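Below is one structure, written out as structure tokens; the observations come after it.
The complex is shown incomplete by one protein chain, all other protein chains being positioned as in the whole.
Going in written order, the chains are labelled A, B and C, and every chain counts its residues from 1.
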Amino acid sequence: MEINGVEIKNNYAEAFGIKVTRLLVTAATKKLAKIAATEATGYGTSVIGCPAEAGIDGYMAPSETPDGRPGYVIMICNSAKKKLDHELLERIGMCILTAPTTAVFDMLEDPDDKFKTGFKLKFFGDGYEKKQEIAGRTIHSVPIMSGDFLVESEFGWKEGVAGGNFFIMANSKMSGLVAAEVAVDAIANVKGVITPFPGGMVASGSKVGCNSYEFLNASTNEKMCVTLKEEVVETEIREDVNGVFEIVIDGVDEESVKQAMKAGIEAACTVDGVIEIDAGNFGGSLGAYKIQLQELF
Amino acid sequence: MEINGVEIKNNYAEAFGIKVTRLLVTAATKKLAKIAATEATGYGTSVIGCPAEAGIDGYMAPSETPDGRPGYVIMICNSAKKKLDHELLERIGMCILTAPTTAVFDMLEDPDDKFKTGFKLKFFGDGYEKKQEIAGRTIHSVPIMSGDFLVESEFGWKEGVAGGNFFIMANSKMSGLVAAEVAVDAIANVKGVITPFPGGMVASGSKVGCNSYEFLNASTNEKMCVTLKEEVVETEIREDVNGVFEIVIDGVDEESVKQAMKAGIEAACTVDGVIEIDAGNFGGSLGAYKIQLQELF
Amino acid sequence: MEINGVEIKNNYAEAFGIKVTRLLVTAATKKLAKIAATEATGYGTSVIGCPAEAGIDGYMAPSETPDGRPGYVIMICNSAKKKLDHELLERIGMCILTAPTTAVFDMLEDPDDKFKTGFKLKFFGDGYEKKQEIAGRTIHSVPIMSGDFLVESEFGWKEGVAGGNFFIMANSKMSGLVAAEVAVDAIANVKGVITPFPGGMVASGSKVGCNSYEFLNASTNEKMCVTLKEEVVETEIREDVNGVFEIVIDGVDEESVKQAMKAGIEAACTVDGVIEIDAGNFGGSLGAYKIQLQELF
Partner (left out) sequence: MEINGVEIKNNYAEAFGIKVTRLLVTAATKKLAKIAATEATGYGTSVIGCPAEAGIDGYMAPSETPDGRPGYVIMICNSAKKKLDHELLERIGMCILTAPTTAVFDMLEDPDDKFKTGFKLKFFGDGYEKKQEIAGRTIHSVPIMSGDFLVESEFGWKEGVAGGNFFIMANSKMSGLVAAEVAVDAIANVKGVITPFPGGMVASGSKVGCNSYEFLNASTNEKMCVTLKEEVVETEIREDVNGVFEIVIDGVDEESVKQAMKAGIEAACTVDGVIEIDAGNFGGSLGAYKIQLQELF
């Protein structure tokens, strides 16, 4: 199968369950909302080593938000419910409450259950906090130095999908890089998903285990390293491919992740020098979801 | 004392010891270096609730860096050495190694000691890693999917200074906000410091303990809340002040923090509507450093 | 009438006819499309002194554009048809054709007539140019150094509306400034309009004629200058107002301009310190359109 001359491999992405939350951070200005959203979702590429997987889902114009101010929707995810509860509390409390003029609203549809994050944060008000209602939501207003921080009382969480992915194989490293950027920008317009890695792009791939060092659980996937393709006999990189980047997607459900993969792949295929689109899996034994590339189109 | 008509209070900032690291992240482009630097320093406003205090110190042009590529200097800080070691490893391993085309160099002068962060990360290469020298530095080259990740073998740490600060009091909330932005931008040109809060600005202040809820160790400082100044008798906010923001600074040493405070205050005092500059302290009993505002000028 | 505590004055904006074009600039990446769009719309605040009024209307995701690449819609306007023809040719030829990887498509609905801009630009190809069809459009493909520049053969123009406006009056200069920024960001989500002044905000107002210097046709409107409100007896600025900014809107039709004014005013009214919204007119004798503020809501 080809799109715009780029081969779409007959392969599937193996994705996993993860617990997701989805919040709207509004502020006095678009720029301030972005600042808070960025701080709260940093250090959040993968739960392998980060305390959460987190990212910005998208922008909401003033006319669309509960308080009529500009905002960014973010997602914070973790496989363990207790850890997610903790991360939500700290990332909101340390990175959004402390940011100028912010408010935080729950934006998750069909939650499995809820965290009492706002209810807990309100105690910071030391008795000066107040409860109010905005657009049918229970909101705590907590006086802070620069004004009142508004936070919804509860935030839903649900079983979502982590690790949706595709690989961009290109004729040069920079063609792959530009295509990855283009794919991430395209995915930004799909609701309910984030690309949690830096700038949405993944530059490194892992394999389970390590041949040379027994103490490591994971190590570089040498078969996918462009600089090793001459050296590693079992390389999976074509001779004409010199740039390989992966896009990883977390979403509120499988459908959102599929839409994101579709939008990202189609956009990547418009970039000069892209040769092949592939997907990553572990033989299908580990993850709950198998998303076939060719069935996306 | 007055600067540009703004009163500089006769008060001091109380600052604390913290262990700091200072790294240079380079990449193929300035934008990619910024992406990695931002991800690696997110979720890092205060060690009260974040796993580190972290931020971007500044940009280095290609002509100034060891590998001739554009880069950003970042600082990652923690009061506990073991935690700092962990954070350095994870923030580099998860947020910089995974980002496209990056390399990481140690940029701390006069370290107290060193972490073997690069030495540990090299094992990810599963035997394909190589040791090389760049500009007199020992560098590990680790093959990853998109190329080779370069990381210096060791990263210095030293006792630095956290919590340098000043308060901007303004005639309106937005005057205070704009002045805070201006101060942060000015501080960006001072070497060896970060402003770890979101966008460099702090919108909330805390007091030790909580009057209404015994289970809380810290709560909002009601005396500094603009929306409570009518209600709280002991308010420390002047009647004509309606906007209060704090700038918090971490630095490699006291001198750097002082320079940052000076640059930030002078810039804030150019903004229309700023009335007063104050500083935060806890009576001087907790912190190792007392930085007098008026002595900065 | 009040919105969120802000008084909406019983006044109207007087707007004028202007000839408008509306183009889509796509490129390999979102960033490159923005670069070309920005260059092509610079030096375009007002036809009083600039060769055109120009600005960015909005972003189009890859899935929405004729060539599947990211793009920005821009508008270029002039009251004189011949000048507009010239400006279109030069701004596309000098600022978009010369920018990496771009293509330009006509995005104006219901044109009054068309300019043969693409047809003229194709001759730059010196015989190597080719004609093709993309999404039902006639496109010229012109070989340039870095690849092929694509440009639609004809671009529509129509009688649109210039000078839609409103004034933000605030308690401090910075409150007014932040509110202006917020209004412009909100208007960015309305299709078919631009805010041609720098950053969308207007810091200066004019009156017809000049009292002190006969040789000038226009001069500062002293009745609307905040720094002159004590000095000028006929000042139109309330005593509690210290910040005044105007937003000026050009659009493809009156309805678009009205929607933009509504979105901008509603967003401005969420900003702390905004006191009053007014509109600018010349007694109604000069412009073809009178847009009543209070009828927008």
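Heads up, the rule we're going with is that a residue touches a chain if its C-beta (ideal position, glycine included) is under 8 Å from a C-beta of that chain, and two chains touch if they have at least 3 such contacts.
Predicted model, so just to flag it, every value in this text is computed and none were measured.
Residue-wise, the contact with the chain that is not shown comes from C:Pro143, picked out of C:Gly17, C:Gly58 or C:Pro143.
The chain that is not drawn here is touched, among residues C:Asn11, C:Ser46, C:Ser63 or C:Thr138, by C:Ser46. Of C:Leu97, C:Ile249, C:Val271 or C:Leu293, it is C:Leu97 that touches the chain left out of the display.
One chain of the complex is left out; on chain B, the residues touching it are 4, 28-31, 61-63, 67-70, 101, 147, 178, 181-182, 185-186, 189, 263, 266-267, 270-272. In the full complex, chain A touches the hidden chain at residues 31, 170-175, 177-179, 271-273.
Contact between chain C and the absent chain runs through residues 28, 32, 35-36, 38-46, 48-51, 90-91, 93-102, 123-128, 142-149, 173-174, 176-177, 180, 197-199, 201-205, 210-213, 215-216, 218-222, 224-228, 231, 243-246.
Keep in mind that, in the parts below, only the chains that are shown with their structure count from here on.
Taking each chain's centre as the average of its CA atoms, chain A and chain C sit 35 Å apart. One finds 25 Å separating the Cα centroids of chain A and chain B. Residues of chain A in contact with two or more other chains: 28, 101, 147.
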